[in-house]
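Of the protein chains in this complex, all but one are displayed in their positions.
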Amino acid sequence: MQTHTEERTTTAEPATATPGKSSQYLTFVLADEHYAVEILRVREIRGWSPVTRLPQSPAFLLGVLNLRGSIVPIIDLRVRLSLESVAYTSVTVTIVLAVESSRGKRNFGIVVDGVSDVLEVSPSDIQVPPEIGKGVNPEFITGLAAVADKMLMLLDIDQLLNEKELSAVVERSEAAVGS
Amino acid sequence: MSLDLTQFHVTFFEESFEALDGMEFALLRLSAGEPDAELIHTIFRAAHCIKGGAAIFGFAEIASFTHTLETYLDALRGGYLIVNQLGIDLLLKSVDLLRSTLTSVRQGNTVDQHPVAALQSDLERLSQVVDPPDSGVGEPVHYGAGAVVARPGGDVARHAKLLPGGWHIDFKPHRTLLQQGNEPLCMFGELQRLGALQPRVDIGNLPLLNLMNPELCYLAWDLRVHGEVVRADVEEIFEWVADDCEVLIRALASVAELPLPNQPVPALCPERAIDLTAPQQTNITQIWYGESGSIRVSIEKIDELINRVGELVITQSMLHELGGSGTPEVSRLQIGLERLERNTRELQESVMRMRMLPVNTVFSRLPRVVRDLGRKMDKQVELTLSGGQTELDKNVLEKIGDPLVHLLRNAIDHGIEKPSMRRQLGKLETGHLRLAAAYKGGRINIRLSDDGAGLDREKILARARSDGLVQNEEISDAAIYDLIFHPGLSTAEQTTELSGRGVGMDVVRKNIRALGGSVEVSSERGRGTTFSIVLPLTLAIMDGQSVVLGDENYIIPLVSIVESLQPRAGLVGHGSNCGELLLFRDEYVPILRLDELFGTRIQSRSPSDGLIVIVESDERRIGIVVDDLLGQQQIVLKSLEENYRKVKGISGATILGGGSVALILDVPELMRIAQERGAA
Partner (left out) sequence: MANILAVDDSASIRAMVAMALRGAGHEVMMACDGVTALELAKQSWDLVLADVNMPNMDGISLIRELRARPEGRFIPILMLTTETSIERKRAGREAGATGWIIKPFDPDQLITIVERVIGLEL
């Protein structure tokens, strides 16, 4: 499972932007758009494998997976970003990310259509997002960057499994069940 | 080159807090006027250890304070001073102050210098050794309010550091002593009134329990009364029993060269002396400090290791499935795989054991609690601990402290009588609490007994009747005593700030049950009460029953399963407003449909299509409908909260043989949900 996922993670040639200040981003595709997450936040990339569903969880939460002995929640990023759902294919992958939350370090996975490159993005490449079309929820995007002929949307991964919102969603679904 | 010393601060704080725990523990065993060299040395070393670190890592206030502390302790250690009650109190205060100071320093807060300086000057005053005005041999010098006893030169004091003079009594009762109506305890009480008493019991002649005649006395005592005591007073006490025993009374000076017993018994209680001679008690002061052969490992590292081993178990089981059969090579492979399986299991068990800590880590702070509560309540209480080495999981350990403190509080508040009352009742003035831990069939049993008033059967019953908890039916003693765990029931005549009113015992039971344990009470009017707590050794591993619900597997903890059955259609009915019910053993049990609660699919449309697992928690039962039962297995509990959040009705998850995740049902919570729904 691990071997073929690592082949997909290819390293791009270093960019020429301001040295020292730029950082590497893992880019991936979702509904024909390019997204990027900071490579330092990526713990692992793995092929799609079935998850265990969690009761009373929001629709974007597919379930949980065993990641080397700990239980990790998996998010369907298409659902999370209010994009149209598609069937999973052989290139569908799960990117496992690490975030710092108020309760310490947490890991979770996002399911994306496929990963592409690792690119160097310097701060000067990043623009504050204007109105974003195509129904993407702007709260999950920290900025846009034009790198290597692509427009990258930088994903704000700290918001994806936001505690407050999660609680609200779960309480709604619990209330729905309880009634 | 220079080294960043801040990187050692974490270790310094950890070891300092540990040293303070040890210091407190030893202090609580120390009695005024009875300087036990080993205990004092332990206390000294703890202060010394903190001082050394504080000086090196630049915590000047702490170094300066512990230096003062050390000076006083050094005087005690050298025999120049004899520890008195004031000294013990100041040392305990110092422990508290150092704890709070270390906490502030660790958090980077400023330290309030005022209390530190005040305590420091108190200690300095205490440390001033005044030479005796003349060199009269062994004459103690009192000054101030009798606060400090100085002795001429440390060497004289090496042997017997108690008040000079006194008597050594060899007391060997005849077996018939008790039958003649004599009570050694009363005699010892008399002796204690004469001077500080160090009793030591000889249990060498004690027969096996089944051979023991309860009317015979098998014990002998070695008693030392310290102080200026007239021989005739001692003889008078033994006069009554002269015909029923052998007594040899010698002046203490003549036996001064004999080594004092290793563990001087601070106060009167021969029962206690037995405990102290038991091997697991005698080295109790060393446990905390017995660092040799152990290393400090963070819990994260251990959990990481546990996860890795879990992975190994999964890999191993994958290999096992690949095995197949046929050629000699394959069967050799099979043998190897079996060995691997055994090794992996053993490895997993050893790793899980690394999370186990001795119950002493919780017990050791209780003597302080007892001491403080006893003072507050004007009661004399002694606590005997045993079985402190019994180990259990850190998780469980962290959660039993509060229930234990609560039970102790109750025992001191409601159980142990005031000294005057005890005297009237012919009991020893000092009440006795005994806390013992022991393994009991894969679980741990913790018993707390007191020799106090016992529970008042009639009062509990009256109260329960007036509250409508019981009707006028016949009810067993055990059932009556069990009522004290009922919410809202309290029979204390005077409510006190300590135990409050009725709140508490129900919470104690609830907390213990939440750990998968149980608590029971037994009592004898006038003789005392015993609480018996049984707990699992670990929360991390449990036996689980795998069940199928639609296309998901769930685990039900085996401990909560009463029975699994295929119900006949006629046994399932509908209550008027509380959903489906199952007639199970003459009782209607509510049926919980997990598919409705969890929104999962289930094949079994009606309960009688599938199976019903009857589960129990808090003496209530519900039936859970499942499609099928799979195997039972030992599972390792994993937290969902670590990376996600608590899910209602689910206590955690586990990793199955193939590497997939199965959720574990939270039976107590499901029970509550079923109740809410029933009530709704």
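Per-chain numbering from 1; labels A and B assigned in written order.
Heads up, the rule we're going with is that contacts are C-beta pairs under 8 Å (C-beta built on N, C-alpha and C of every residue); 3 or more make two chains touch, one makes a residue touch a chain.
Please read all numbers here as calculations on a predicted model, not as lab measurements.
Under the touch definition stated at the start, the shown chains contacted by the missing one in the entire complex are B. Seen from chain B, the chain kept out of the figure touches residues 1-3, 5, 7-9, 11-12, 14-15, 42, 44-45, 48-49, 51-53, 55-57, 63, 286, 289-293, 296.
Keep in mind that, in the parts below, only the chains that are shown with their structure count from here on.
Averaged Cα coordinates give chain A a centre that lies 48 Å from the centre of chain B. Taken together, the chain B residues at the contact with chain A in this complex read 306-308, 310-311, 552, 596-600, 638-645, 647-650, 652-653, 655, 659-663, 676-677. Residue ranges on chain A touching chain B, taken from their complex, read 50-57, 63-66, 68-73, 103, 106-108, 161, 163, 166-167, 170, 173-174, 177-178.
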